[in-house]
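One structure is given below, represented as structure tokens, and several questions about it will come after.
All protein chains of the complex are present and in place, except for one that has been dropped.
Coming up: subunit A.
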Amino acid sequence: MTLLDRLNPLANPEFRRNLWSEFSTHRLIAMPLLLGLVFLGAHSGFGTAGVDQAAQGALLALLVVWGGRQAAGAVSDEIVGGTWDAQRMSAIGPWSLTWGKLLGATAYTWYGGLLCVLVMLGAGATSSRDLLTMVLTALAAQGSALFVGMLLQRGQRPAALLGYVTLAQVCGIGVAVVLAAQGYTWSMDDSVTWWSWRVSGETFLFASTVAALVWVLAGVHALMREELRYRPQPWTWLAFLLFAALYAAGLADPGRLSSLYGTMIAVDVVPLTVAYGVVTALTLWSAVVSSNTSVGLRRWLAAPTPARDRPSALFLEAPAWVLGLAVGVLLAMALTAAWSAVPTPAWLPVLVWSTLLFLVRDLGVVLAVTLDGDRRRGALGAIVYLAVLYALLPVVLQDLIPNVAMALRPTEGATIAGSLVPAALQAVGAWALVAWRWRRAGRGLSAVAAV
């Protein structure tokens, strides 16, 4: 491929194919005609301000709602249509496929979006920075829809994919809503303090939106690599865990955390506590959305055996939840060390380590429910069981057993007998269940060394 080809977006076969599919003479004419009618109506009713509002609404509807659907189905539609395996075998690289699908599948909505942007610029009521933030938010929403759509379609039957496309579209819309709501909150404040930096709310929103977009694209790229059968690598996930932990920890408010726990907490451990919470939550989430198959896990575990002789694969091909758990252990150790300098509150280390044991239990519950099962039912089942453990049982049993919540979920004031030991016992029980499922999964398969 020449340099000219590399710079020419039409040289990307996936982007070009999407343009061929998305555009026709009729569609090229229809979009400006319909939008023109909307803007004319808005102008006759509310003047220039009405046109600007209508353009904003149309922009979000086109890019977030419609574009989100297009992005969410960009891969699922290929699977249903029977063309995905051919794409997986193509020579198109993961990055070209990422942007080719993201911008290609949504190209028609961007055509309408561009018309809306031009109208908003003409109306002059929206600043170019706000406009840019809106466009980036829409792109992040579309990217999220594509990412979630790809994540959910793994290991699914084509017939089951339509529901996931809708779910992915809703997730994309959710990302746009969260970013917009956060933008509203930050715009109320003069400034946002992140770690020790004070920046304007607008600037922080813009930076956060760009970061969200970058991570969404990195996530899609990682999934594309996996689909195209590039060698697995854990770096994107580990970097995201690090970023998410740092980002949330930078916004940690010691006063808010103290009021949440009902006691004073040493300021030095607050960011680590928040980072720890973020990592454990993301680890659990990664287990729920993973495709947990006994075959995949057996391949991974066989990495250091002589038959496969690839010990590094034990790290490089580790499931996301295993890596998250490892990061969680490191953070728990760091948090315990930081706490020892100013040991307030006294129960914090017990809470930290019982949280880790609860995480191990939860991972066991998720694996026991999802291993080799129907992914949709498995994931929903796991969520239901976790909801029972975290929300229902503590309420139901609170009158029968004092402090029962402490024995079922991470709770302030944790004690060794009341939290740590029950968490450990539950973890053992959950993993015994996993072992039973594991044996059932291997029944009928004679032993064989994996590659």
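In this section, a residue touches a chain if its C-beta (ideal position, glycine included) is under 8 Å from a C-beta of that chain, and two chains touch if they have at least 3 such contacts; residues count from 1.
Everything that follows uses one rule, which is that contacts and distances are computed from a predicted model.
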{"item": "Protein name, per the UniProt record, of whichever chain is missing from view (\"Nitrous oxidase accessory protein\", \"STAS domain-containing protein\", \"ABC-2 type transport system ATP-binding protein\" or \"propanoyl-CoA C-acyltransferase\")", "value": "\"ABC-2 type transport system ATP-binding protein\""}
{"item": "Residue among A:83, A:185 or A:340 that touches the chain left out of view", "value": "A:83"}
{"item": "Touching residues on subunit A - with respect to the absent chain", "value": "1, 5, 11, 13-14, 16-17, 20-21, 78, 81-92, 228-230, 293-295, 298-299, 307, 372, 440-441, 443-446, 448-451"}
